[in-house]
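To start, I am sharing the structure in question, which I have written as structure tokens.
Note that one protein chain is taken out, while the other chains of the complex remain in position.
The chains carry the letters A, B, C, D, E, F and G, assigned in the order they are written, with residues numbered from 1 in each.
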Amino acid sequence: MAVLARPAGASRPHIVASPPGTGGEASPTPDRVLMKGNEAIAEAAIAAGCDAYFGYPITPQAELLEWMARRMPEEGRVYVQAESELAAINMALGASAAGARVLVSSSSPGISLMAEAMSYMAGSKLPCVLVNVMRGGPGLGSIGAAQGDYLQATKGHGHGDYKVPVLAPSSIAEAIELVGTAFELAERYRTPVMLLADGILGQAMEPVRPDFPTLAPQAPDWRIEGAEGREPRSIRSLHLRAEDLEAHNLDLQATYARITEAEQRWAGEHLDDAEVVLVAYGTAARVARTAVERAREQGLRAGLFRPITLWPFPAVALREVASHARAVLVVEMSAGQMVEDVRLTLDGSVPVLLHARMGGSIPTPDEVVAAARRAWSVSGPDEPGGILRAPAGGER
Amino acid sequence: MAVLARPAGASRPHIVASPPGTGGEASPTPDRVLMKGNEAIAEAAIAAGCDAYFGYPITPQAELLEWMARRMPEEGRVYVQAESELAAINMALGASAAGARVLVSSSSPGISLMAEAMSYMAGSKLPCVLVNVMRGGPGLGSIGAAQGDYLQATKGHGHGDYKVPVLAPSSIAEAIELVGTAFELAERYRTPVMLLADGILGQAMEPVRPDFPTLAPQAPDWRIEGAEGREPRSIRSLHLRAEDLEAHNLDLQATYARITEAEQRWAGEHLDDAEVVLVAYGTAARVARTAVERAREQGLRAGLFRPITLWPFPAVALREVASHARAVLVVEMSAGQMVEDVRLTLDGSVPVLLHARMGGSIPTPDEVVAAARRAWSVSGPDEPGGILRAPAGGER
Amino acid sequence: MITPQAPAPIEGRTIYKRPALLTNTTSYCPGCGHGIVHRLLAEVLEELGVGGRTLLVGSVGCSVFAYDYLRLDAIESPHGRAAAVATGVKRYRPDRVVFTYQGDGDLAAIGTAEIIHAAARGERFTTIFVNNGIYGMTGGQMAPTTLPGQKTTSSPDGRDTSTTGYPLPVTEMLSLLPGVQYAARMSVGDPGLVGKARQSIKRAFEVQLEGKGFSIVEVLSTCPVGWGMTPTEAMARLRDTVVETYPVGTFVDRPRGIAPRLPQPGAPTRSITEGF
Amino acid sequence: MITPQAPAPIEGRTIYKRPALLTNTTSYCPGCGHGIVHRLLAEVLEELGVGGRTLLVGSVGCSVFAYDYLRLDAIESPHGRAAAVATGVKRYRPDRVVFTYQGDGDLAAIGTAEIIHAAARGERFTTIFVNNGIYGMTGGQMAPTTLPGQKTTSSPDGRDTSTTGYPLPVTEMLSLLPGVQYAARMSVGDPGLVGKARQSIKRAFEVQLEGKGFSIVEVLSTCPVGWGMTPTEAMARLRDTVVETYPVGTFVDRPRGIAPRLPQPGAPTRSITEGF
Amino acid sequence: MECSTIFAGFGGQGILFAGKVLAEAALIEGREVLWIPSYGPEMRGGTASCTVIVADRLIGSPVVDRADHAVVLNPPSMARYTPLVAVGGLLVVNTTLIEAEPGRDDIDVVAVPCTTLARNAGDDKLVSVVALGALVGRRRFVEPESVHRALEILLVTKKPQLIAMDRAAFDAGYEAGLEPVIA
Amino acid sequence: MECSTIFAGFGGQGILFAGKVLAEAALIEGREVLWIPSYGPEMRGGTASCTVIVADRLIGSPVVDRADHAVVLNPPSMARYTPLVAVGGLLVVNTTLIEAEPGRDDIDVVAVPCTTLARNAGDDKLVSVVALGALVGRRRFVEPESVHRALEILLVTKKPQLIAMDRAAFDAGYEAGLEPVIA
Amino acid sequence: MAISAPLAGPSLPRLPSGNPSFRPILVANERCKGCGLCIDACQPGALALDAGSVNAMGHHPAVLIHPEACTSCAKCARMCPDAAITVFARPREA
Partner (left out) sequence: MAISAPLAGPSLPRLPSGNPSFRPILVANERCKGCGLCIDACQPGALALDAGSVNAMGHHPAVLIHPEACTSCAKCARMCPDAAITVFARPREA
């Protein structure tokens, strides 16, 4: 059980289930403390038994590194501020191969630099948790909160056929919980896992319980530690012969199938009678949540479907939920990324509309309500796949 | 008009249109020469007026760099063997900003290292042609031909909301032609463009006409050259204020919409009466082409739809083509990547099946014929979206 | 309550006024050394009369907005890659004056490979390397150049050399490369040092104009905010403490015959056959 | 027609036999120096008796298959990142012996930043840097270490120093860093030099076992195929030509007081106020 | 109940700190709270702002399209944030640095010479705490006692000597906020 | 007509070159042709192979699942490629280095001591050209004259002095290939 | 930041309004960030920060409090990170 630097009274048993809409739960108990998202994620990793952290400064993620710079040495664990993100992720690769529970964090541009090593880790079946506190792009973009890295995280980051589980918290309390989940998934399936947050989640402060979920220590039997008294072992992604590499890929694909089968996570709200289903994750989901309430106040039966795993995408549940809806509205802080998975999931069975803000702009509840109204009034899609596109920003 | 090192008799006017199935055209004229794909692409770039080349050695792309190492200095143009792919793509960024027509080439792992800079170039609206001679992945994988980087190229490479046109040749002659197209698109839309080849296209030799398409030289008015007598200009992707960055993103999205409208390219064969439409690109398309012939010999009415632009995906044409088909079979040298775009395009209107080989394994015509038979016999999809998955390799 | 200071009647010739290449007020914190270096650049480029054909290759750091303050065509680089970007620019436009402006986090950490290889190839551009020993833009984290024991947001107990090593002697390392025609370390610690830095920056551009090869000026600078000091305290630290780790002066001026000799092996190199 | 050579009756004690840590026949080209370096590593680790707790951090190059030839637990690194990977391994398992095995393309080109910063931090592992002056694996392209004028597949007319610069003195640069406890350049050019290289590699591992800091041995080696020579011609070139650019010997052995002094500024460093 | 407050002014005016104090006070009262700062280079060039949302139930949207309160400590901030105040909302103006009129009659305006009061309290930096006092004085959506506790919690470890000073500054503002001031 | 040939043996046996010669000969005859080498580290450790497809129309699949001809110059190659030869296809075996029997009676086998003939022709390296001769001798799918021209085109710039030698080696193989040899 | 710069404090002598004597220094108020580097550089101590005024950026700008002491050495201008200072030579007849 991890205790925070700042004393915070008697601790409560950790609440695993997080209520829909946000991961946090309203509670008048005084034993909560205010924490910045970046710091909460860092402390949660320490509580979860993170053995080694590697990072590099970047806004809006810097406080995560700074927290680790102080706390990891206190805990007698490994902390290295690398010379670059490239070095950080490769240090993680090494530590993970040696059996460490590893955390790496950065933000969009830094994450792009990790594409090659992520592909190597996936190919070498090395667990690792990578936190992306997303900012506006493309390029240097801005330091505002955005969700423009969805497709990168879920589909195309590095080269070759691989996937990594992607977890998307929408509150600081949920982020704390998902850090533990991320390590569990990483180790159960021997894969890198990405925690996809954004600038607001990283920079905001919310009340959290100071007792964070803990994980049992590990010493994986596949790790390298010296071949004393046994055959040597090599951890690698190289398989020169096509037959071997295909067999290796099929093995990976089998793991991905198992993950897709077992690990789809989501949260929902007001879905039972929802005529318009809003699909949103992370910070956008919080806006959507307020929008759903305002819409209902105005008599529009809206509901919120919030994917928590972006890969595997919670397709089974969404198909079920959308089956009795009139329209689905995807709300993104990106130009139309998650909407692809929603469309792949629903396969034309329901009109899918998109409300997209980008480049660090965050939709307001009112504009989302307006979009939901429009979605409701749409008898059917105006083009195959039913993406409505408006000329300019916001509604697209 | 470029003339090859090896004299090759009188030259013929360049044939722009490439017949379906492959980009080359059978011709008994003796004036053809045998060229390796990598070398042909390099020479084609020189013919197209490439001002600067930056690269780094990697199999199976090395001969492209080596050809440039000899020819660019001969032509008095810029050639730099960079210290890394990261450096190469950033040199390209600089040269492009100065107004140069730039080519960069690498293979899968090296391409992953270019994710950040590609995002910067897209965000800074800098034209550049990047060649990816794909090999087996993930990680170090193998040096065999593969198509595992489709999703990376078309969706998620770098961070933020951007797209780059992706051209996929399926013969050396077509590669030569598409190099010119790539530069045209890059300059017309001020965007990086990717030429997606594979180890076989890069390493194989085929007869080609020695007279390669040429492009007019350029001196873009947006380039930086010194602010003498005018207001200074800065080429950048940074827009700190959310309003500005969103406006910038909307501008980019508008360009992508124009490209999607105007630039979808594809080739087809035996499609008029096709009951089973095979969808494949690059080397896989050549296998599919032979499979189509063998299938027809066996009385199965198969046809080939070959996307030439992977982004924008030739959705309009495929929708039309598939509308009177019984099933669509996607043939990939990857675990199921392009199939996502096919499904997004067809939106459940036709069963979509997948035949996937990966990790450097190439499907044989006979196994594709067998898959096509199975596709034919499938009354409907066995799961929404109609992806048939077999337990092990090959058919999935 | 705001009482603007009334401009007084002006007599006598002007001894110093703001260079024309310098435009908008910067967004730098009060007393930040970047402002001084910007001013020197503007003065030198003006003096050399090349402002109209000079290209600024920016970097990512607090100086990322330099294009807003200097009247120059500019290109932005991904963090650390300015030297590669400048290579691309200068190779294609050898007729232009090209320089990179990089902080120590940018150049000495993530950009290490790019600066070393641009220098090794003898690329014919100039690098202005502003070393304030810290990551300013991101909130004052430790850089490879941070002094031993120095407290930063990522070295809360001070830089521990046993786990993070010692300040990276970038200019010393670069000075070993034949491709480097001019390399100097300067400081903005007092008016005299500022004058010296100005001369050095001018020399670096002259070397570029002669087409000789790579030239670099490391300018020791301050980050009052990151250092947790007032601007004047920061300047005092720069003068008194920083210089002890980073000797100031010209390391390489090959056109003028200044260059260090390579480290030599200290052990016998003759081929021996015993001790197998 | 294949006539296997009949093993003869064996008398007398064994003077030399293959070390047990060395296993499968390598896939290296005939006469490739990698084989010699592998053998020396096996011999040294065996002699130190640490083979069972040694971790090989491989790199990408012809030696990528080293895990097939050495009886050691091994981890593969992305091209150029071995020093970062080793940092992760050693930080988590300081009780293990960790070394990277890297070619010159891997270490001196794409891996420049990683090796310099691992060395600067004084990471407590050993790097075996096999410098054959070329990219062997990818078909013999020019490396930053290629000799001036040397013909390679990417420098068909010989390395042109005016556009590609001069061979990178990696070990000299690293020797300036206080974190580097041992740095030497050796060669496999003849039996005597091989013996010397063996001693040096042993010393490097001893320094690691003492927990002192970073240790590196650059081993000058051959790539007969890439050099377009027979193995014996390649060895001759290594002995006669290569060594002129790359002096062999020990540059740093801090525990034994061997270390070069930093380059000093050649110009006056006093603060001057004139010349503004 | 959910109410949002925006603090805005120069860097160095203690904007983020005042927001934290309010958030901590709300937490002490067992409320839900969300604190969002401006961060990064925005801070250079000297403008800072933060948003604090206090509620009795889960907080959804972090973006405030209608602010219940805005505290503006310099002219640019007033220009930027006055329009965001919801009808019937409250605007706290630092008249020491702001001479202009907010120019809205559908909101409640508290005009306080915060910088002056802060300097009297001993440090210009206290200006935000003074303003927070005025805010709480006028709209008692958290208890002054909670703010006093909050100040203690936030300062006790690092700068205990400042607690008294900050409380005094808060009280000064609180007084000024109590009875309407002609803006 | 479309026919595929696989050449396989040790590195240094001139495998890739023989394939290029065949490809060039086919080109001279105005045919379509595709040459695919083994490459990269595969080459280290000393095995090399290449595939040449000659056709009268566009060539589709580059992968050969049924080879019309296989030329195997060392034991591992015979083991690996014999099974790929299509029924009625041709296998050229270098008996200098291969003593084992191919063990297939549904294909045509030409057994030629290629290395010996090559050494007699002056260089072991000519072994592949000898084998190409045997192949063309037995299955005249390209004209010997075309091969002679091809050798000239490929060698004239870099090593003109070798043209005669290579042609002789080809002819020696061609002779050996003409009349069936008891494998 | 302005606060962290040395404040001359309320006791700072006000400028004699409409002072006719020559003033060799002109500080561009709107550029000055009150960092105080010029004050530090000025040996005769002719400059100070004006705690009584705050510019649009919220800083207390530098002000020439002892024109008569100024030697026009320009050290202040040389140190000013914001190029806020213009320096004039004393006219012969002064």
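Quick note on the criterion: contacts are C-beta pairs under 8 Å (C-beta built on N, C-alpha and C of every residue); 3 or more make two chains touch, one makes a residue touch a chain.
Only a predicted model underlies this, so the values are computations on that prediction, with no experimental measurement involved.
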Across D:V194, D:V219 or D:V242, the one contacting the chain not displayed is D:V194
Missing-chain contact among D:G33, D:G51, D:G105 or D:P178 belongs to D:G33
Just one of D:A184, D:I201 or D:V225 touches the chain that is missing; which is it? D:V225
Contact with the hidden chain only, please: which subunit D residues? 1-5, 7-19, 22, 25-26, 28-36, 39, 42, 188, 190-191, 194-195, 224-225, 230-232, 235
Residue-wise, where is subunit F in contact with the chain that is not depicted? 9-13, 45-46, 74-75, 97, 123-125
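Assume only the chains that are shown with their structure count from here on.
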Which two chains share the largest set of C-beta contact pairs: A-B
Can you pull out the residues of subunit E that are in contact with at least two other chains? 40-42, 45, 97
Residue ranges of subunit G touching at least 2 other chains are 1-2, 4, 54, 57, 59, 74-75, 78
